[in-house]
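The complex appears here minus one protein chain, its other protein chains still in place.
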Amino acid sequence: MSRRRVLIIALIALALLGGGAYIRINRTSLASAAPVQPIPFNHRVHAQAGVQCLFCHSSALRSDVAGLPSMQKCMGCHQTIAADREPVKTLTDYWQRQEPIHWQPVNTMPDFVFFSHQPHLGAGLGCEGCHGNVGQMDIARQPVNMDMGWCLDCHLKQPSEKAARLVDCLLCHK
Amino acid sequence: MKRLSRRDFLKTAAVAGVGVFTGIAPTVRRVALEPFVRPPEEELPGRATWFASTCRQCPAGCGILVRVINGRARKIEGNPAHPLNRGKLCARGQTGLQVLYNPDRLKNAVRQTGGREPRQFKPIQWTEALDQLVSTLNGLADRSRVAFLGGLVPDHLVALVSSFLKALGAPPPVLFDLHTTLEGRAEAADLARRWFGKPQGQVQGFPLPMYDIARAQVIFSFGANLLETWMSPVSQSYDYGLMRQGQAGGRGFLAQFEPRLSMTAASADKWIPVEPGTEGLIALGLGRIIVEDNLGHVGSHRDHAYLYRNVSVSDIAQASGVSIETLRKLANVFADADRSVAIPGGYLAGLSNGAQTMDTVMALNVVMRRLGREGGVFLPHQVPAEQFTSSASISPFSEAQSLIERMKAGQVDVLFIHSTNPVYELPGWAGFVEALDKVRLVVSFSSFMDETAIWADLVLPDHTYLEGWGYQGVSPGADRPAVSGQQPVVRPLYDTRSTADVVLALAARLGGQVAQALPWSDEVAFLEQSSTQLLGTSSGIYDARTPDGFWSRWRQHGGWWTEKPLRDEPEVSGMPTGPLQVSPAAFVGDPQQYPFHLALYPSLALTDGRGANQPWLQEMPDPMTTGRWNTWVELNPVTARSLGVHDNDVVKVISPQGELEAAVVVYPGIRPDAVAIPVGQGHSDYGRFAERRGSNPLSLVAPLLGQAPGLPLQWAATRVRVEGTGRRQELARLESLDGAGREKLR
Partner (left out) sequence: MAQDVKSSAEASPRWAMVVDLDRCTGCQACVIACHAENNIPVVGEEQAAYGRWMHWIIIQRYWEGEYPNVKARLMPVMCQQCTQAPCEPVCPVFATYHNPEGLNAQIYNRCIGTRFCGSACPYKVRTFNWFEPEFPAPLTEQLNPDVTVRSRGIMEKCTFCIQRIRRAEMDVKAEGRQLADGQVQPACVQTCPPSALVFGDLNDPNSQASQLARSHRSFRLLDELGTDPAVIYLKGGETNVPG
């Protein structure tokens, strides 16, 4: 092989390794920006009003998915509360038409990851640990790129008797 | 490919490199999340809800639990509390999801334009369809000229339709399909009626006898494929497992008497390859030996000696090909056991001496005092509400024939067809298609465009069973009175309508007597009222204080049954007055020209062909040949050698009635003078998975000349010849035809 060819191949390899390192180091900033929602739902306002995470995302304690509040739940308050605000008027429109709002997913996992909220909440984890300070977010966004390395960072920190089970591939990939 | 220059290479690498970086984002489909508008009470997002219902893939009526996530049915399991299947479910039951989500389902009511058969269907509104039906029925000069032909119709619909027809003054529904024919269900009911019916009992419809397989030490099955498709295969398989390894006294013994080694015979301790038609002789021979040598521990057989007066064991040995020594051994095995039972199977009904043969088999149970004893013969205890009295309301072939005669004579103006496919299932000479010509209005309720629906003027698709309501008497019975309930597990996917609702709507609009006979607003109201007939019965697994509460519990449990096992001891009221006899079986086809017996059998996956539109069932390997997706002909290795054919050679099978071509499977488990073909393929319609695949062997079945009217369809009485064609066809098989051990079979 000529020296030139070796050099080219080495450069490409370095570029790829560099790319991988870049992703690892910059996990936070690479996380997606806040997706545009049909209604600009403001988490900060609701958190300040005293609404708990589990009030709307009620399945998190008992199911794989945290769930989204039904339209009925939203209207439970917003029949009267802040009914003059624009976003609430849009919401009421949807409700009159009995049409569900198509929310854009914020925190996402690839298809081959089987994540369940229930054991995490059962282990005493708070929502902010993974989802960031949602109570301070206006429009919800994913604060950190939830790749496997990030999950393992926490799983590996567990006491040794749990760690073996928690780093088994079959725990999340079925 | 031209030599890649260095510049091109660098360009490609750069582009690829960029691609690698930008493609790092997680592989996620961009979907939107849709919350509930009004959340259902019982739903926890991400978790399943289970509904109890009843399987309708065969007449048995096993209880099922269906796993529903987010309004979609994901998995069907057996209901552990159900007394028939006790939590287990067969391959066909598991495939129910493919009936519900089949891509070839009819999505709305259609009317055929341009005459029948050209398959030009125009969607119509249900209101329009009902209007047409009402005006046709009102316009009939004589409303007795309405007929209903059904197959596997759920019991609640049978009840409604029967009342409807009665109020119109029309004859009762004819319930006939190929599956029940191949099981010999009507003939089994007749058998029970002949032996155990009260003299003043009903002529039609009698509960089917139950055989206590689980606790038998010795089972002699005369062609009953207990573990495959006959009667309640799941319940029988469960009991078989117990018979083998679940009994305290040791393993049971199963002997299977049939010309072809079926899957049941493969699990048997002894397979006796009987010559077709001589099964009854063998049973006679066994009985004679038992009585003559006074075998068994049930006391004297003197009272039953007359039954076997004219029997000569040596004659029987000669006629049947089973040696006297073997007969003697078998008789001893049967009689020595404290708990033995003889079971008359389905294919016996397809022989000309079927009724007599079944009698001789039942006689063995009577002689050995097996009625009402553990491991013996029972009758189901009736459910204590008239609505649900378990009776096999199956019509014999003769009734189907007389319906066809009436149609031919122009005596039927309106024909309703539900859950049966007579154009496919009946042999051509039965004349069904020709008879349709004389019927003014043909209405099909099929959920799929099958061979019969394409001859209909109106197709008003019923819901598939996972979307529908109903109840089903468990027949043959479980070990206790039971009614299996059916409820929708998902919302109906398409604009289909429950046939029961159609009948009730018709009745309401016709008014008068008909409306009075069917006063319910809809199917659910009818079912609610029916269920509450059992309110207050203390023997049930639950009770309630109000009808609403009872109906709730009914749906929750998936039906009603008693807490404790309860079966009836059959009492012989129809003891033969003279010696038993079995006429020699008559076959169609001169043995010189047609040297082989044609042994048809319902395919385990497709049964009578109804499973052919479900891809899992098509892909399911046949347990004995491992064949799938097509039809084949099973030949004994000696037969194959003499014909000069090997596996996958295409042969032509010719009967006096027709011919078909199929690939050969060299099959060691069949008599050299018989060939076997599974039923189920050969559809010309019925969806992409069923169409243009294999052949329908019913086309070979020939009518028995001089067949007296009123006899069953003799589908096991045809002789055939087999000819090579020189062609080959790669039959889809699970097993490989290469490798060690195949030499013997070539």
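In order of appearance the chains are A and B, and numbering begins at 1 in each one.
Basically, a residue touches a chain if its C-beta (ideal position, glycine included) is under 8 Å from a C-beta of that chain, and two chains touch if they have at least 3 such contacts.
Quantities reported herein were computed from a predicted structural model and do not represent experimental measurements.
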Residue among B:Thr278, B:Asn421, B:Asn636 or B:Thr718 touching the omitted chain: B:Asn636
Residue of B:Thr113, B:Thr127, B:Gln245 or B:Ser642 touching the missing chain in the full complex: B:Gln245
Listed residues B:Leu441, B:Leu580 or B:Leu604, member touching the removed chain: B:Leu604
Where the unshown chain meets chain A, residue by residue: 62, 110-112, 114, 116, 118-119, 122, 152, 156, 160-165, 167-171, 173-174
Residue numbers in chain B that touch the chain omitted from display: 69, 72-78, 85, 87-91, 93-95, 97-98, 100-103, 227-228, 233-234, 237-238, 240-241, 244-245, 251, 261, 263-271, 273, 329, 493, 604-605, 615-621, 623-624, 626, 628-630, 636-638, 668-672, 688, 693, 730-736, 741, 744-745
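The working rule: only the chains that are shown with their structure count from here on.
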Inter-centroid spacing, chain B versus chain A (mean Cα positions, whole Å): 51
Contacting residues of chain B [partner chain A, same complex]: 6, 9-10, 13, 17, 20-21, 24-29, 31-39, 44-47
Residues of chain A defined as touching chain B within the complex: 4, 8, 12, 15-16, 19, 23, 30, 32, 59, 62-65, 67-73, 95, 98-105, 108-112, 146-147
